[in-house]
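Just one protein chain is left out here, and the rest sit where they should.
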Amino acid sequence: MINTKVNICGVELKNPVIAASGTFGFGREYAEYFPLSKLGGISSKGLTLNRKEGNKGIRIYETTGGLLNSIGLQNPGIDEFISNQLPFMKKQDTIVLANVGGGTIEEYVTSIERLNKTNIDMIELNISCPNVKEGGMAFGIRSKDAYEIVSEVRKTCKKPLIVKLSPNAENIVHMAETCVKAGADGLSLVNTFSGMAIDIYSKSPVFENTIAGLSGPCIKPIALRMVYEVSKAVDVPIIGIGGIMDYKDAIEFIMAGAWAIQVGSGNFINPTITLDIIEGIETFMVNQRIKSLEEIRGIIWRENI
Amino acid sequence: MINTKVNICGVELKNPVIAASGTFGFGREYAEYFPLSKLGGISSKGLTLNRKEGNKGIRIYETTGGLLNSIGLQNPGIDEFISNQLPFMKKQDTIVLANVGGGTIEEYVTSIERLNKTNIDMIELNISCPNVKEGGMAFGIRSKDAYEIVSEVRKTCKKPLIVKLSPNAENIVHMAETCVKAGADGLSLVNTFSGMAIDIYSKSPVFENTIAGLSGPCIKPIALRMVYEVSKAVDVPIIGIGGIMDYKDAIEFIMAGAWAIQVGSGNFINPTITLDIIEGIETFMVNQRIKSLEEIRGIIWRENI
Amino acid sequence: MKRAYNKGIIHSNTKISHNIFELKLEIDLWNRFGEDLGIPGQFYMLRGWEAKDPFLPRPISIANIEDNIITFLYEVRGKGTHIISKLVKGDTLELLGPLGNGFDLKLKGKVGIVSGGIGIAPLIYLSKKLDNNVDFYCGFRDEVYYTDIIEKRVDRLFISTEDGSQGHKGFVTELFDPHRYDLIFTCGPLPMIKNVIKICRDIVPVYCSMESRMACGIGACLGCTIKTTKGMERVCKDGPVFSSREVIFSD
Partner (left out) sequence: MKRAYNKGIIHSNTKISHNIFELKLEIDLWNRFGEDLGIPGQFYMLRGWEAKDPFLPRPISIANIEDNIITFLYEVRGKGTHIISKLVKGDTLELLGPLGNGFDLKLKGKVGIVSGGIGIAPLIYLSKKLDNNVDFYCGFRDEVYYTDIIEKRVDRLFISTEDGSQGHKGFVTELFDPHRYDLIFTCGPLPMIKNVIKICRDIVPVYCSMESRMACGIGACLGCTIKTTKGMERVCKDGPVFSSREVIFSD
């Protein structure tokens, strides 16, 4: 018998596949296509204290093997999330992560205070959205900025605290170590890479903000390397993210050291891609006689496995 | 009449299209397919003071929209280059850049001393190869390490000095500014991104060195963003590199601020891709009534253009 | 539960004009379960390739449904539609849908339909499904297509071409008098839609099918939003059909 369960910071996921923030809304649209209870977890659209309209102009632009997005954290705000979305999500028999962004430390802290009082399973602290000043990426570049926000949030946060890292961090390993020192219970990485595109006919950037966030299989080799480096350096659970499109990609992240993985852009290619990945992982485990994911977690670098 | 010429650090290129280091050998193989005189320039395979065998194991691995490579600077060494390759390259009526790597500052400096005595047109200082300890990437991550090597090389170097930046630099803008302060006449960017892949059946990294370098159109949005940010920050000529596959990509880099561009992985898809790009740029200029590349260089951010 | 991507089998894929193709797909699998294949104004996300370049599927409107055959009409613009145009009878193609809200078929009164270019696609199916009296105004750049079929379904058909090769020379908006209609349905290039709305303002309500770049197509990513009086609305889920009174154009 194989067992796909993972326990992350005391929270048990039935399998390691989590729908990534911003690509899955609050699950409602996908619930039309499959029972969300199949998922290990769902990370909510990035939330800010107050509702946000998001960015103007073009928000999506396809690139080779991926896409640039500049959504700008359009979201209904924490209160509206808590009253209208969270109850739906919690009914789905899957783990729910609240992905929290913000502009100031106070804003983050207030959001967390309100989430403390709910039955949310985990917080995913987004210090890495490149698309809005208030997305927190300012906190995600230099380790010392991250230290400040994570340690403040930690003081307030009563839920397991996952910090979501930006691949644009100056030094991803140092960033990871700093966040753990500041109190993170786990880390998820990566968010989108800062990228851009130019419309050569209008001679101007495609996006109003010029810079947008790159995701999809194009970034996978870099994301995998970062997950590998971070897993080796810190002792908390790691959630691997970046260009995961099939079970093979997922297994690569787990072998690099990830405890669980998130699927983002892949959902756009097929709304039931997460089911294929879950099934693929199970079949792989059966064929390879792997009983639990622990057996292969970090297997490429861990000694005595 | 359109004019595709660019003058970089006093060296005139007949057009802005340069074959990127490591993807074009010393030009010999491509000379079987087209007259190299069509090119703006050629950057040699990365050279080290002494010959190198390069890395063992798999050296090439395809990824979505690109490839990972771990060649490991296989090259015949500076002296052999000067006696057997440079004369051939200089006969091609195109600008020749010597791409120089190294392990120690002394090694770099000695290589440069020998190149000083040749008719090479420019030096491209490679402080960014991720595939060997001696590739210089150690110098390409932290600005202060780069300052040390670039300023030492500058003292010796009698040729126009282009420093090739790594996208893995902690802060690409600060790195660029530092290299200019240290004496770089121009900058080229980007080299490959540190990435990796895992063979899930053998449960081990695909590459013997674990980490390899990612290139190709997958990285273009990130490379373009870096060229944009660096162009805005420094006043020296910038050569844009990263995933350029057609004239549209090339024009994007120029509009982001590049003076010239390099084509790397694109050569693998078609050995005459550089000709298509040169022709495409010309046609675009004619259709858009652009007389010289200066008119559009950095047009997305430059004022008063 | 809705079915996610299904395979459609290509019945025909015919070039009907310069750069314009008519694609007929046979749907067997999921119609067996009696699901609705879609109403006018709804669309499908199409993937005619297995690789990850192009990355995203492409939204294409339903131009007709007959038995188990869905007809799409598409213009080859970039690489996605180019790949689809190369497919031949028997090839398969993945599709997700029907998606979006569609046109409201229950509105009463005399209808004016205004199309520009390939914007005609959803309006062809609309003209079939409406019980109202309909006049159809269609503008083309040069070559005219599909008008023979529409002509039989509507009271009056007006054609314009920019080069004057057929019908009125100029824009289709120059042809029609908003006062003659109780409602207007339109689809086409943004400048045309804006112009139709301008002409109809305070005279007759306009329902327009909007375009936007899409990623998920089902309302989850917020990539396709447009500004409306109700806030940022998703073209793929809240639209693609919007009342002109809702849409806020940026300029």
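For clarity, chains are labelled A, B and C in written order, and residue numbers in each chain start from 1.
Just so we're on the same page, a contact is a pair of C-beta atoms (placed from the backbone, for glycine too) under 8 Å apart; a residue touches a chain by one contact, two chains touch by 3 or more.
Just so it is clear, the model here is predicted, and its values are computed rather than measured.
S.K.: Counting contacts across the entire complex, name the shown chains the missing chain touches.
M.R.: If we consider the entire complex, the absent chain touches A, B, C.
S.K.: Using the definition of touch stated at the top, determine which of B:16, B:160 or B:216 touches the missing chain.
M.R.: The single option touching the absent chain is B:216.
S.K.: In the complete assembly, which of A:46, A:65, A:195 or A:221 touches the absent chain?
M.R.: Touches the omitted chain: A:65.
S.K.: For a quick check of understanding: of B:61, B:81, B:228 or B:253, which residue touches the chain that isn't displayed?
M.R.: B:61
S.K.: For the chain left out of this view, which of B:23, B:99 or B:143 touches it?
M.R.: B:23
S.K.: In the complete complex, which positions of chain A touch the hidden chain?
M.R.: 64-65
S.K.: Considering the whole complex rather than only what is displayed, give the residues of chain B touching the chain that is not shown.
M.R.: 22-25, 28-30, 32-35, 45, 53-54, 56, 58-67, 69, 71, 74, 216-217, 245, 265, 267-272
S.K.: Could you list which residues of chain C touch the chain missing from the display?
M.R.: The missing chain touches chain C at positions 49-54, 79, 82-83, 88.
Quick note on the criterion: only the chains that are shown with their structure count from here on.
S.K.: Using mean Cα positions, find the chain sitting nearest the overall protein centre.
M.R.: Ranked by how close its C-alpha centre lies to the overall one, first comes A.
S.K.: Measuring centre to centre, with centres taken as mean CA positions, what chain is farthest from chain B?
M.R.: The chain farthest from chain B, judged by C-alpha centres, is C.
S.K.: If you average the CA atoms of chain A and of chain B, how far apart do the two points sit, in angstrom?
M.R.: Using C-alpha averages as centres, the distance is 34 Å.
S.K.: What whole-Å value do you get for the distance between chain A and chain C if each is reduced to the mean of its CA atoms?
M.R.: 35
S.K.: Indicate the residues of chain A shared as contacts by at least two other chains.
M.R.: 63-66, 216-217, 245
S.K.: Going by the touch rule set out above, which residues of chain C reach two or more other chains?
M.R.: 52-53
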